[in-house]
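A short worksheet on the structure shown next.
Of the protein chains in this complex, all but one are displayed in their positions.
What follows is subunit A.
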């Protein structure tokens, strides 16, 4: 009897309780916004979007000394764009997702990444729109989306690869083909404990091209080879959670270019999109 009466009273209290849910990121009970899954207006307003990157190469919101170095010209990727600046709040979000394993963040981050992807599409289209080209009203699209892999040990420990989750989410939202083009050949130490030089050195030879992954998607996909673009260019978008020095992405881009050239003879254009730019 008491359990029945308590559940009735709980039911009534739930009916009378103020509307609202618990915000995923700040934990307060308020009304959630519609645009972003699971967060409140205050948190949504505090997202440090990069609307206008200052650095055209790496998409940083502030001036970027790294891209002025002479070796930056030798990069294997065309450009990087990121959704947000990596501030304290974003660091906390990523930590909650990646290290604590709070996987409800995935939907939020994918949505944010998708937002940045659309902005990136418009930006590239406006750059490339030339009178000689016929495609005036069509937006730029990558032919393939891939992601930075993690080692199998890390995958088992964490249970998921955040970059893969982002890439697959983005692929679903925009109808893009996602391919496993890379495998991690060596288990590198956690990046967060290293200096810039150490990171770049450890990244070399950390990845290998997966011809198998490439051919699987080649067979199933309708976009290869790209027919409507400049002949011979294939555009590949690499997804990762965070761009710090660009070392990881550059290593991945190098490996992919070599691999694709070996398999098809084409030299692909590599673009990168990350959720955060530090």
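A few points about this structure:
In this text, contacts are C-beta pairs under 8 Å (C-beta built on N, C-alpha and C of every residue); 3 or more make two chains touch, one makes a residue touch a chain; residues count from 1.
Following the convention adopted for this analysis, contacts and distances are computed from a predicted model.
From the set "PPM-type phosphatase domain-containing protein", "DNA/RNA helicase", "Iron ABC transporter ATP-binding protein" or "PepSY-associated TM helix domain-containing protein", the protein name that UniProt assigns to the chain left out of the figure is "DNA/RNA helicase". Of the candidate positions A:41, A:85, A:102 or A:115, contact with the unshown chain belongs to A:102. Among the residues A:21, A:92 or A:157, only A:157 touches the chain that is left out of the figure.
Within the entire complex, the positions of subunit A that touch the omitted partner chain are 3-4, 7-8, 10-11, 96, 100-104, 106, 155-161.
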